[in-house]
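Only a part of the assembly is drawn; its chains keep their places, and the rest are absent.
All chains are identified by letter, namely A, B and C, in their written order; residue positions are counted from 1 within each chain.
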Amino acid sequence: MATVKLLTDEEADAIPEVKAVFDDIRATRGSDFINNVWRALANDPKGLKRTWEHLKSVMAVPGALDPKTREMIYIAVSAANSCSYCVHSHTAAARAKGMSEEEHGELMQIIALASMTNGLVTALQVPVDPEFEVD
Amino acid sequence: MATVKLLTDEEADAIPEVKAVFDDIRATRGSDFINNVWRALANDPKGLKRTWEHLKSVMAVPGALDPKTREMIYIAVSAANSCSYCVHSHTAAARAKGMSEEEHGELMQIIALASMTNGLVTALQVPVDPEFEVD
Amino acid sequence: MATVKLLTDEEADAIPEVKAVFDDIRATRGSDFINNVWRALANDPKGLKRTWEHLKSVMAVPGALDPKTREMIYIAVSAANSCSYCVHSHTAAARAKGMSEEEHGELMQIIALASMTNGLVTALQVPVDPEFEVD
């Protein structure tokens, strides 16, 4: 269904640059499972490495926001961008990082509300209040 | 700039249904400030009331997610939906509810990352892994 | 502010292909006013002609839907696509073709509602019911 071939483990292992990234994904996540997005990206080893390292530096490094909150924000963006795959993969990730069903329900309602007011404000072309300006 | 007139306080006070909503916004927020989106919506008193009550029931009621996190999710959706007004108003709201500049910086980077992988996954049409399916 | 120059009447009149389209816009609309989108498109006379003729064949020809309804649908799409210019120009057009403020208010609420359920359904990845399938 993808517009490129999804590389099998055998095919990935045959390309050293790909193997190195797949090994790092497995080590970082503590799991053998490599999901399809990486198998698709593996057709372009440089792109695979760039994407993985970018993602790892944002999502897998301690900071002000906890891992669960990061995944919930990721779901919100992915839903607004209509990325079906990303909604699925990051909903699974958020649950794995502790999102409760109650939190998921609230997230859904915030996405719904924000989408509603986004549509409304854009349809009305409301000008930004000077009170919201920074500087 | 809006496609409707923005009602002044005087005009709003002259319409009982609008006055009631504006009073409730002021009471709920503990502030006299009524931002432009409500002044635009006030042209349709029923729509104003429906939108405010929906928003209040999602954002101003205690639940599993704290107010700051809710606003950060709101920013994420608004950015992905290209709603300039909404990004401005909810960034101000998130700061008012305690979002630090470090948290804002991380939020920006998660929005950036998610937008990137959303675009990439859609361009590659990656199929959902069966491992992500619920049920 | 545009990424191309907006042609003045003088500049437009100097290019026969552009003049012909501007003349047709004026005749079709019964007005001397040429709005900015056509002045921007005039940098590419072939693109100008193609766009105008496409628009005219969809919007200015009698059919099953009346002109006011067509403009309201145009507003709905333009808001969902975050096209500020298009929301402005087609709201003006819808009013010129008879849209009442009550109708405008209802249109805003349908856009708001649809945006909400669009966001919600995408965030939940709800599968299409077989009952909705055609054929």
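To be clear about the criterion, a residue touches a chain if its C-beta (ideal position, glycine included) is under 8 Å from a C-beta of that chain, and two chains touch if they have at least 3 such contacts.
Everything numeric here is computed off the predicted structure, so don't read it as measured data.
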{"item": "Subunit count for the whole complex, all chains sharing one sequence, 3 displayed", "value": "6"}
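FYI, only the chains that are shown with their structure count from here on.
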{"item": "Mean-CA-position distance for chain B and chain A (Å)", "value": "21"}
{"item": "Chain A and chain C: spacing of chain centres that average the CA atoms, whole Å", "value": "34"}
{"item": "For chain C, residues that touch 2 or more chains besides their own", "value": "82, 87-88, 108, 112, 119"}
{"item": "Contact footprint of chain A on chain C as seen in their complex", "value": "75-76, 79-80, 82, 84, 87-88, 107-108, 111-120, 122-125"}
{"item": "Contacting residues of chain C [partner chain B, same complex]", "value": "82, 87-88, 91, 101-102, 104-106, 108-109, 112, 119"}
{"item": "Residue numbers on chain B that touch chain A, as the complex places them", "value": "1-4, 6, 33, 35-37, 40-41, 51, 54-55, 58-59, 63-65, 69-70, 72-74, 76-86, 88-92, 100, 102-103, 106-107, 109-129, 131-133"}
